[in-house]
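Missing here: one protein chain of the complex. Every other protein chain is in place.
On to subunit A.
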Amino acid sequence: MTQSVVIQVGQCGNQIGCCFWDLVLREHAAVNQKGIYDEAISSFFRNVDTRVIGDGGSISKGKIRSLKARAVLIDMEEGVVNEILQGPLRDVFDSKQLITDISGSGNNWAVGHKVFGSLYQEKILEKLRKSAEHCDCLQCFFIIHSMGGGTGSGLGTFLLKVLEDEFPEVYRFVTSVYPSGEDDVITSPYNSILAMKELNEHADCVLPIDNQSLFDIISKIDLMVNSGKLGKTVKPKSLITSNAGAFKKQQRRPFDAMNNIVANLLLNLTSSARFEGSLNMDINEISMNLVPFPQLHYLVSSLTPLYTLADINVPPRRLDQMFSDAFSKDHQLIQADPKHSLYLACALMVRGNVQVSDLRRNIERLKPSLQFVSWNQEGWKTSLCSVPPVGHSHSLLALANNTCVKPTFVELRERFMRLYKKKAHLHHYLQVEGMEESCFTEAVSSLSALIQEYSQLDATKSMPVEDIPRLSVAV
């Protein structure tokens, strides 16, 4: 079994990360009743005897003593990380795995990337090497950050190059929160576009998220729960936005609900690698199957169900509803409509009491309403994990490599151009050493090239599928 290391960068990254660690502990506590340190838990945690000073404390088997997250926490301000270290999860983090500064990046990608990048490069490398040493077989880095700010965006993407050089064989999965339309950071388009170039070049897989979609999902849930239609019959732990039963019992902060959704995304993404099932799907299979061309590695995700009703018996119709919902635009974690765009590939990762016949039946049922690219007409990757998420009997994570990401990028470029044309706030960036206007133009080119690829694919959408002539052999 392999291990993964989570690198949470910036305020957004650390807040999401915190929710993630909370929920993953809850999940393992539910599965691992006997408190034995097993391979599943070791994928995200080390088992440490805290009485031992220094590095010798790792325990590989037996009872769980103290779990330490395989995480590196990076922030150029102290507020968020300090809060984490004073909160109920403080014992989960190894204090040696933090990198903080005081002044913050001022919502400036250049400061995060160039200034703090070079300042902390050595330290970052040191922490990463340490965390890799603690792994038997490190498979993946999960980077969590936002695109619109300075630290997550700038330093977070600086990291990618470092990871690629230092650990070329380890996958880099990036969960990126894109700025919504009404973002309050004026320079977020600059930061995002500059960051996009790095994601294009150095990430293996990107899972774009935007706050608006998360917010819409929460509103939808609130509406259902409070409308009285369901009322008390929703199981509290099952809400995709909740952390009921987890460690953080403090008063819920405004972004917690949204962050829990992202945390659940990561949990479900790795569930089939951690837990057993009749058709396993490891993390390396995600990029193998969903990335047909190296540049096209942006995956739109959706999670269903959003909550579970307290009924014990789930008739097949409700199970089928779960599959249908996964393709609806209301359930996607970015503003996107995969049903009306072109699929390059699609993965369905199912957890819980679902069998292969349910999977096949739903694929057959939904296929006709979806458009797949001509060379991948049956582009489905499926997995079945026996362990459901806490509070659910089953769940589905759908990952789509679909041209429906294009509008997000196009809009981002438009917002960028509005600012850039007027050179607004540009001086904040150019005054940072190493930054030139060419950084901006290159970044926009990179994004435009990507958009162009998606456009070309979209153009093939309505064309009839032609069979390419086969090799003819002598009889």
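One rule holds for everything that comes next: a residue touches a chain if its C-beta (ideal position, glycine included) is under 8 Å from a C-beta of that chain, and two chains touch if they have at least 3 such contacts; residues count from 1.
Definition applied: contacts and distances are computed from a predicted model.
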Candidate names "Vacuolar protein sorting-associated protein 29", "Proteasome subunit beta", "Tubulin delta chain" or "Dynein 2 intermediate chain 2"; UniProt protein name, chain not shown: "Tubulin delta chain"
Option from A:121, A:180 or A:382 whose C-beta touches the chain left out: A:382
Candidate in contact with the missing chain, chosen from A:345, A:412 or A:450: A:345
Touch with the omitted chain, as defined above, among A:47, A:108 or A:139: A:139
For subunit A, residues in touch with the removed chain: 1-2, 39, 136-137, 139, 276, 278-280, 282, 284-285, 287-294, 344-345, 347, 355-358, 360, 363-364, 367, 374-382, 384, 467-468, 470-473, 475
